[in-house]
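Dropping a structure here in structure tokens format, bear with me for questions.
Removed: one protein chain of the complex. Kept in place: all other protein chains.
Letters A, B and C name the chains as they come in the text, with residue numbers starting at 1 for each one.
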Amino acid sequence: MNSKIQTAVVGVTGYAGAELARLLLRHPRLQGVPPVFAGRLDDKDAARGGVPLTEIHPHLADNNGIRTLMMESFSWDLLAERGVDVLFLATPHEQSRSWVPEALARGMRVIDLSGAWRLVEPGNRAVYGFEDANPVLAAATQAKAVYGMAELHRSQIGGAQLVANPGCYATSVILPLKPLVAAGVVDLDTGIIADSKSGVSGAGKAPTAKTHYMYAADNLSAYGVFTHRHTGELLEQIGIMNEEIVFTPHLLPIPRGILSTVYVRFRTPQTRAGVMHIYRDFFADSPMVRLYDASLPQIQHSVRTSYADIGFQLSSDGKRAVIVSCLDNLLKGASSQAVQNLNLMYGWDEAEGLA
Amino acid sequence: MNSKIQTAVVGVTGYAGAELARLLLRHPRLQGVPPVFAGRLDDKDAARGGVPLTEIHPHLADNNGIRTLMMESFSWDLLAERGVDVLFLATPHEQSRSWVPEALARGMRVIDLSGAWRLVEPGNRAVYGFEDANPVLAAATQAKAVYGMAELHRSQIGGAQLVANPGCYATSVILPLKPLVAAGVVDLDTGIIADSKSGVSGAGKAPTAKTHYMYAADNLSAYGVFTHRHTGELLEQIGIMNEEIVFTPHLLPIPRGILSTVYVRFRTPQTRAGVMHIYRDFFADSPMVRLYDASLPQIQHSVRTSYADIGFQLSSDGKRAVIVSCLDNLLKGASSQAVQNLNLMYGWDEAEGLA
Amino acid sequence: MNSKIQTAVVGVTGYAGAELARLLLRHPRLQGVPPVFAGRLDDKDAARGGVPLTEIHPHLADNNGIRTLMMESFSWDLLAERGVDVLFLATPHEQSRSWVPEALARGMRVIDLSGAWRLVEPGNRAVYGFEDANPVLAAATQAKAVYGMAELHRSQIGGAQLVANPGCYATSVILPLKPLVAAGVVDLDTGIIADSKSGVSGAGKAPTAKTHYMYAADNLSAYGVFTHRHTGELLEQIGIMNEEIVFTPHLLPIPRGILSTVYVRFRTPQTRAGVMHIYRDFFADSPMVRLYDASLPQIQHSVRTSYADIGFQLSSDGKRAVIVSCLDNLLKGASSQAVQNLNLMYGWDEAEGLA
Partner (left out) sequence: MNSKIQTAVVGVTGYAGAELARLLLRHPRLQGVPPVFAGRLDDKDAARGGVPLTEIHPHLADNNGIRTLMMESFSWDLLAERGVDVLFLATPHEQSRSWVPEALARGMRVIDLSGAWRLVEPGNRAVYGFEDANPVLAAATQAKAVYGMAELHRSQIGGAQLVANPGCYATSVILPLKPLVAAGVVDLDTGIIADSKSGVSGAGKAPTAKTHYMYAADNLSAYGVFTHRHTGELLEQIGIMNEEIVFTPHLLPIPRGILSTVYVRFRTPQTRAGVMHIYRDFFADSPMVRLYDASLPQIQHSVRTSYADIGFQLSSDGKRAVIVSCLDNLLKGASSQAVQNLNLMYGWDEAEGLA
């Protein structure tokens, strides 16, 4: 069962990196070939090199095998020496943008968890402000990138050399909307509303004024209204125009989890059975999506799982729907989606190592 | 300055009742005439009678004067003996529905914090399932009820014998919407979305599966989708049709506070200055509304204040707005709004005792 | 690897029952023989019978196999029909007290998670107020009970017919103290202090005033001072007198986890190395205890693991120690300790299914 695939995780010091480490260490296909772990370049822990992984993430210590593993200083030579096949980048957007061409040139397949390669339209990508040293190479690399959402691009991911792992908010909004928009039932003229709420781990591990306990606890705040950079992913992946959706993220006083409340109007009245049929059809081969029939998802049921949960309620006239989607921003919104992509890239069962 | 007005609070054992007690005890116009406090009929504490108020609400004990105050067993005779002028009912909807006619007949003015008398349209009121023993009397009483939102009905409240204090969610949605709808700028055809999030105190003091710490903590859940009973208040007070709004409440893992994110489309593009002008105009004489100009309100800044806070963001094309309103569900959403109504009923400064 | 051992869990509706279900469903030795699940007799869900387990515990649904499993109505016939070998009781103390003799008579081995059979001394057991219908049978049953803490009674558990699974607080206090007291280094005359803090799940699933979010959140309170019923376990298992320890539990505003801060004075000054040696020696064969050398345990690192974590700090004069122990009250404090006992009863690796 062991695949002999050598993985590497760069950026293991962050929250998503830690979850990715945990998943890879338990993955049935990767037993006996532990990943190479390296820190982020901007992380002083990473520069030290040779730090036990359990020192950085003590909660990983419940896995006996991990106790001897080290986080190493990143270098291309390190990856070459270890014969890395697949490189996971949990690095800042700019770093991913500049490193991926090099990684591809060195023959590695890359699953990038940053926003660097998710957006095809330069206009949408402008929000990141990348300055590509070699625009031609960047464009060629971008052309190779596949948006790593199995439920939409399963077959392309299988053959991809570069997978751009989706944003956490984007995942929680695209999954409930894509089936309905693709089925043509949504009245796009009146506009979709996606009201999303995320736990604090989504804001990253760096201590800032907004991640301070005193700011986040007992609070709720909206941010990035009309400007959040995940908006481009919604437009490109759902296939809608900017004026057809309003997306508003909020910071929730919980450690992890996203709940998106999505509002749509239908072009013609729908029935519950009809809408459920559209979803069942779309997600027929998608093991990591759970459809709720009798109730609505809530964050507690999705958190610490690799699932995206979707449920909905129709207005009595069948013209409007409130759709609720939940997922764990560090798992289906980041690391477990990355592993899902790994599984597809190597032809393994899509849910392997994720149940 | 002392008014010699005798107040009474029935239902002081609940969260809103406790906040109301605190506010009345500190109210400059009520010094020297402490309120009569009584429990709810369905509350076993209330049946005991003669319980020190600080035993029920230890946090009230920071007010020295309160230490000798008792919660008494409710009876009409008690209120008569004490010469109660104004009766605050923080009682279950059904109890308020059946008691208010009696209280009015006995010459008291009533501020009712329940949903019993808020709704004019029988169809909207159906959600409460009241069975009026005397429908004629109930209808006559309903005709006297004034919806107790100073910002909309200031002058009628001044002369009212019965004030129906608004719902907490309703307050957080009506205040940001009414000025824009009244100004005729909102495109009602595309529909308004009000996505509201409330702390757990909104669910009341009774221990239930949903108020259990293990359910509420580290969680977020939507409920009452398309069916919440505050919807009728939105329709009647904003002056819109049921199909013109979707209102979705969520249970937040915080003790108190509501944040409503409200989405509107405009009939014609608006400017930030124009929208701010509409709000400033509408709330010119409203001391308990704070308009945010440079940022958006967040729950932490509104909680433990008597204010409703409103801010907004326009899309770059000026066609859509995201409006954020915040308030404390136990204060502006209940008890401080009741005191605001008291102030108006007696011709005092609307903000008295609330700063 | 499959053992063909048939397990049953009665009381699967509670928090510990749910964790136990999760662990048993994943246990390598139990694959293919899913446990029989039944509710508690006092639980209205249980009376219904035939309820999908995922309806009661939606978060269990990330295990595909579980989706068809039902919680059934308890009856002795049910257990007989299914040929149950080992019965886990996550039932109220009184229920366990009256049922266990019957279960033993029917030839089942029992792991009881309640306090019914933990205490040998009738005086210590008085706190539960049991009224045994058949005192002779009860005494005979009590004589068979083994206190189910592998680290203290590994070999007796292996042969036990009845295992009394320890209390969560007791586990967090006995484990750090027993090695030191057994080594004779603790000055018992000055008295041990065990200051324990537990998350809300320790208070059970029933909605009460103290499990209400509004009581538990943003709060800390001591309770059961000098009277908590886990005290008897401390005395019997550590081997000390009542006046030699003060144990004070506190209710923490977190969902799960216990941290106990334990204070001892030594009979003669100790060194860090010496104390660590005592612990290492005592726990040499104990895979579920993790000793912290360079830092102190904290709740976040122990929660959602099956470990008890222990660390300590000595005063500079070597005469006093502050010992910190952490564990997950639902796992090492309940269900995973029960599985650890199961493993020992069948001669499997003690840590099997717990990593």
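What we mean here is this: a contact is a pair of C-beta atoms (placed from the backbone, for glycine too) under 8 Å apart; a residue touches a chain by one contact, two chains touch by 3 or more.
If you're wondering where the values come from, they're calculated on a predicted model, not measured in any experiment.
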Candidate in contact with the missing chain, chosen from B:N124, B:S286 or B:T305: B:T305
Which residue of A:D85, A:D195, A:D218 or A:E352 touches the chain not shown here: A:D218
Chain C residues that touch the omitted chain in the full complex: 189-191, 193, 195, 197, 215, 217-223, 225-226, 243, 246, 248, 250, 252-255, 257, 259, 261, 263, 265, 296, 298-300, 303, 313-317, 319-320, 322, 324
Interface residues of chain B (partner: the chain not displayed): 58-59, 61-64, 218, 290, 300-301, 304-307, 355
Sites on chain A contacted by the missing partner chain, in the whole complex: 15, 200-201, 205, 207-209, 211-218, 253-255
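Just so we're on the same page, only the chains that are shown with their structure count from here on.
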Interface sides of chain A and chain B: same vs different residues, half threshold: same
Whole-Å separation of chain centres (CA-atom averages), chain B against chain C: 46
Chain B, residues touching no fewer than two other chains: 215, 217-218, 253-255
